[in-house]
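Just below is one structure, and these are the notes that go with it.
For this depiction, one protein chain was excluded, whereas all remaining protein chains were kept in their positions.
Then we have chain A:
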Amino acid sequence: MIQLDNVSKSFEGTQVLKNINLTINQGEVVTLIGPSGAGKTTLLRLLNWLEVPDSGRITVGEVTIDASKYSKHDVRRLRGQSSMVFQHYNLFKNKTVLENVTESLVIVSKLKQKEAEEKAEALLKKVGMGDKLHDYPANLSGGQQQRVGIARALAVDPKVMLFDEPTSALDPEWVGEILHLIKQIAAQGMTMILVSHEMRFVRSVASRIIFLEHGELVEDSNPKDLFENSKSVRTQAFLQKLTYEEV
């Protein structure tokens, strides 16, 4: 479903991802954890080709791209396989809630306006935004904006959804309901890769957890093993620090 073969990425001479090899199967809910600067966001963005790898091969769904040779067309096909939910929502500020979701349906999927609106409305109802269709993002709370962000990402019928700290910009009061929503989507069998610092949530939603540090996959395991008897000293150190902070 998703595969990274020898993927590396540097910024300004610093290697942020070091020769990553990773396979993710359909239906898995994979959570990336790790300290700040570990490369979690970069890894996620590579899958959506928002960052271009220096070398290696990336497969998402049915599309494989080699960093050494690819066309614009390949990029569009790859992007068509996944969609991203952003930390800062990144809603189109000049579009209403409904338009945020119909935009790609009309422009990319070439649906008729009416069909697009019906589909968007159904999705927005599903995420609990059915009563705000004609509001602009600026008039919504963070939690409401993120719901729209999720609906927008669902609209393209992605094979994989990518979430980059979807709740970390939210006021605490909204965090729970967004996590609940993500859990619902996971329960429906969506393949997901999620970066999150909400350890309790990670533990309950993930089928697999990957600990990333200094651009390397340090540990890759199921939640129970990772949290209760991690084999890596580095993972243990990271988790320990978190526990102190959570107290």
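General remarks:
Following the convention adopted for this analysis, contacts are C-beta pairs under 8 Å (C-beta built on N, C-alpha and C of every residue); 3 or more make two chains touch, one makes a residue touch a chain; residues count from 1.
Here, contacts and distances are computed from a predicted model.
Looking at the choices "4Fe-4S dicluster domain-containing protein", "Amino acid ABC transporter permease", "FAD-dependent oxidoreductase" or "succinate dehydrogenase", the name in the UniProt record of the chain not drawn here is "Amino acid ABC transporter permease". Of A:N19, A:S104 or A:Q236, it is A:S104 that touches the chain left out of the display.
Here one chain is not drawn; of A:L4, A:I58, A:A155 or A:L212, the residue touching it is A:A155. Checked against the full complex, the candidates A:Q15, A:T64, A:N90 or A:S221 give a single residue touching the omitted chain, namely A:N90. Contact between chain A and the unshown chain involves residues 48-50, 76, 79-80, 82-84, 86, 88, 90-96, 103-104, 107-108, 136-139, 149, 152-153, 155-156.
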